[in-house]
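Encoded as structure tokens, here's the structure I'll be asking about.
Of the protein chains in this complex, one is absent; all others appear in place.
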Amino acid sequence: MRSGFFAGLLLATVSATAAFAQGAPIKLADVAELSGGGATVGNNWKNGIDLAIEEINAKGGVLGRKLEVTHADSQSNPGVARAQVQKALDNEPYVLLGPGYSGSVKVTSPLAAEAGIAQIMGGEAAELTQGGNKFLFRTSFGQQSSMPKVAKYINDELKAKSVAVVWVNNDFGKGGRDVITKEFAKYNIKVAADLSTEAGQADFAADVSKIKAAAPDAVFIYLNEEESARILKELKRQAVTVPLMGETTLVGQKVVELAGDAANGARGHVGLTTDAPVDLVKAFREKFVKKYNYVPDHNGLKGYLAIYMIKATTDKMGKVDPKAFADTLHGLTIKAANEPGILMDVTFDEKGDIDRQGFLVEIVEGKQVVKQVLPKLN
Amino acid sequence: MTINGKYWRIALGIAVIAALIIVPMNFNRYGLYILSQWAVMTIAAMGLNLTLGYAGQVSLAQGAFVGIGAYTAAIMTTQGLPLIAALGVAIVLCFAIGWILGYPALRVQHHYLAFVTLAFSTLAFLVFRNEDWLTKGIYGISGIPRPNVLGFATNRPLPFYYFCLGSLAIVSLAMWWLIRSPWGRAFVALRENPVRALSLGIDTRRYTLMAFAIGSALGGVAGTLYAPLTQYIDPVPFNLSLSLDLLMMVIVGGSGFFFGPFLGAMIAVLLPEWLRFTQGYYLMLYAVAVMLLLIYSPTGILGILDRYLAERRTKAASALRAVAKSRLETAP
Amino acid sequence: MTAVLEVTNVKKSFGGIKAVDGISFDVQEGEILGLIGPNGCGKSTLFNCILGQLAPTDGEVKVDGKVVTGLRPSELNRLGVSRTFQLLQVFPKLSVRENLILAGQEHQGNMMSRLFGPSDAGLSAAADQMIGFFKLDHLATEAAGGLSYGQQKLLDAAMAFMGGPRLVLLDEPAGGVNLTMLGDLKERLAAINREKRATFVVIEHNMEFVMSLCTRVMVMAEGKLLAMGTPAEVRANPAVIEAYLGH
Partner (left out) sequence: MSNLLDLLVAGLATGAIYALVAVGFTLLWQTSQTINFAQGEFVMLPAFLMLAVMHAGAPFWLAIILGILLSLLLLGLGFKLLLVDPMLRHGVLPLAIATMALAIGMKEAVKQFFSAEASPFPSIVPAGDVSILGRVISLQSLGVLALAIAVVIGLTLLLNRTSIGHQMQATAQNPTVARIIGVPVERMILLTFLINAFLVALASLLITPIYLAKFSSGEVLGQAAFIAAIVGGFNQVRGAIAGGLLIGVVDNLAAAYVSTQYRAAVPMVLLIVIILFRPQGLLGRPEERTV
């Protein structure tokens, strides 16, 4: 037993060969939530990555070299994520991809920074990019960029003075809740009810009756897909008629599919959506559905974009240089006209946050309708 | 056991210990991390093995005790207190809570006990997550420092691994002492036949509570090592699934065998590595393997080994007896 | 002579069924009292009530003049009351010596000395003496589970004596033991009774065993005391013959 295990470990060490030899494939490492509570997130992210790599390799790769990725499972557990990232870094990848959970990003990003390898991740918690880490990049809006837009909309368009906030009690939900409550304070919007819910919660009757009792002008819902669908159904059943506002997930295709009629009228800010009125995004969605037979959520898009970020950055450098990668990506603007795989124009700032256009959508008769396009800032 | 067998076992033991010290010197950071994780999980599983394997009390709360230990270490060391102080607090805390949690074990057995401890596990998770003022809630505690041991900094992976290995060695020696002491004998009696144990003057209540308390305290010890190992903790790793994982480790390795947790933790920590070629199927295969193992041998892998050795011994003994008998019969 | 055990009006019912229905008797120091009766007459239940394994519905039990009803079996054992069970109750995975040390260890020192003191609680010599006494010498390091039935029965009895008890309750010590072994067992019990002034209460179906070992015999039927006397008296009692030979 023991000797077998040592042999295995030694083998893993030895197999880290010269990764950057000319013509050899460019090695990428992905660590994602392939099992456990974040399996939906991680598998979408992984499929997006695989799709992009397949496309790029079919067209001859990056600078004439193929891309090659290894996927590792964090089991949605930060401890395991740390081990897997450590392992990935020991093999000296060109770029590290993932994880998707903010907690897992938090424990792994110091490792990548220490190794001097850029990490392109899916986490959305505001604080991730506030710590001065020079190697960490987002693929989507952080909560600190999306929530102000939601709060502004609730204030300007919905003219709500009191809002009930329903959030899922994990790092994703709590993060969003904390940022939006701060934003509400700026507009003097009162939080009429502050409802924590559990991931996987099935029964929202009590939560909705609390919302009813609080009689807010609007409800802000920040939950995962399934829970979003369930609460929408319950809100409809208990005849709550005030506007329902969300961010990305609430108005996603999956929620509409699961909630049916109950999703009608729900609104939300969406940074990345496969329903965006952008031709390239629609084309992506078709390709994805063709390959995997389901409609991806925004995590599928994030994985896909991560790979094209690598391609655009490498093309810009003109060489495969892991040390210069992060510097090049900071301040870089990638235009969809030049690199169609990036789908929409995007700019990365010095913190690794992104700037891209966003959308305000509403569900009308089971379809996402874009009510407003929020342009890219610069 | 013959003298030869004894020497052979001592030699094997020394070889394994030497290998654990020398071989990892060339390991990369990941290898060291995995080995450190193995040492930490082994300590937690040893605690559960005492409660479950020796004393026969099922617990689904070991993960929660690892959590209590980890939070104690994280909170205290980020305040600048030394890890050794945190260790002391964690042991006392887990021992006391384990003692209290043992009380239901005096009233109920088996499945009821499983559910009491399961409930405790859930409650502990909720406290970790909801009490922001203490645990920083779902955001977790980051920047947990690694300790200085006898003047040596353990920031680098190799020294920290030796720190974990040293802790494991100390815990193993203490455990070895415990199970060879009259207490260990009383624990086994408790598991095998509590009625008879009572009639021999064994205070089964006190020993049951002790088994719970000591087992839980070891969970706390594992937790105080886990925190500086990952240097970041949040409530998620300490949910029910850690308790289930630890239970599986004890069962798979061999519950009630001293080396069971070592083996079980090794399989659990390294199995994803071995079964990587199976991609997403590995947990499924693991589950099936555990079921098959339990059907074949409810005392785990070491149980199979033990049975094999016992059979050989019985065969040898009955052969001897047959020889002796034939001599008697042929005697004039 | 003082009464080592005094049982006064002990009753035990399960639901509506009276398993033990008002039994009183006492046992003098050094006595060997036989307890016989048909199956299901409440003998073992009475044992369990005396020993605290079952709480009696009513009545009182005294050991050496001290009321012990309500004490736990372990506490009683440490007061010097020991027992064996009808079915074999040795610890099969422990060796013969370990079984005996286990049986004696709670009578030594305290919790702390049992943790930090020597592994055998200082009982190796005593255990080996007991092993010698019961003629199990060649088996000292064997796992108890590997012994023959008769040997395990001897061990079971030996364990009851490890704590140096004043009073021992034996539940069918002769059941399933072959003739040679039976002789050994009887002789050993008699020897302990003689040498250590230990007092016995013995449940047994083997009449020959009871009649030759015991100084006094008590007969139970349907939860009640039917007869009490010397072996000869009991043997001649018509009510006893009636109960044994059927209605």
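Should a chain be cited, it is by its letter among A, B and C, assigned in written order, with residues numbered from 1 in that chain.
We adopt the following convention: a contact is a pair of C-beta atoms (placed from the backbone, for glycine too) under 8 Å apart; a residue touches a chain by one contact, two chains touch by 3 or more.
Keep in mind the model is a prediction, meaning the values are calculated, not measured.
Peer 1: When the whole complex is taken into account, which chains on show are touched by the absent chain?
Peer 2: Listed by label, the shown chains it touches are A, B.
Peer 1: Just to verify: which one of B:Gly47, B:Gly63 or B:Pro104 makes contact with the chain not shown?
Peer 2: Considering all chains, including the one not shown, the answer is B:Pro104.
Peer 1: Residues of subunit A in contact with the chain that isn't shown?
Peer 2: Given the touch definition above, subunit A has residues 35, 37, 39-40, 43, 169, 195-198, 200-203, 205-207, 209-210, 212-213, 225-226, 229-230, 233, 237-239, 254, 257-258, 260, 294 touching the missing chain.
Peer 1: Just checking the interface: what residues of subunit B touch the absent partner chain?
Peer 2: Answer for subunit B: residues 58, 103-104, 107-108, 110-112, 114-116, 118-120, 122-123, 126, 129-130, 194-195, 198, 244, 247-248, 251, 280-281, 283-284, 286-288, 290-291, 294-295, 298 touch the chain left out.
Following the convention adopted for this analysis, only the chains that are shown with their structure count from here on.
Peer 1: Which chain has its C-alpha centre closest to the mean of all protein C-alpha atoms shown?
Peer 2: Chain nearest the centroid of all protein C-alpha atoms: B.
Peer 1: Where the centres are mean C-alpha positions, what is the separation of subunit A from subunit B, in Å?
Peer 2: From the centre of subunit A to the centre of subunit B is 38 Å.
Peer 1: If you average the CA atoms of subunit A and of subunit C, how many Å lie between those two points?
Peer 2: Measuring from centre to centre gives 73 Å for this pair.
Peer 1: Residues touching two or more other chains, restricted to subunit C: which are they?
Peer 2: Touching at least two other chains: none.
Peer 1: If you look only at subunit A, which of its residues touch subunit B in the complex?
Peer 2: Subunit A residues touching subunit B: 1-2, 5-6, 8-10, 12-13, 16, 34-37, 73, 75-79, 82-83, 86-87, 89-90, 103, 106-107, 110, 125, 127, 169-171, 174-175.
Peer 1: In their shared complex, at which residues does subunit C touch subunit B?
Peer 2: Per the touch definition, subunit C meets subunit B at residues 51, 53, 72-75, 77-78, 82-83, 85, 89, 91-94, 98, 101-103, 105-107, 111, 114-117, 119, 121, 143, 146, 159, 162-163.
Peer 1: Using the touch definition from the top, list the residues of subunit B that touch subunit A in their complex.
Peer 2: Interface residues on subunit B, with respect to subunit A: 16, 19, 23, 26-31, 33-34, 37, 129-130, 137-140, 142, 226, 229-234, 236-237, 241, 263, 266, 270, 272-274, 280, 283.
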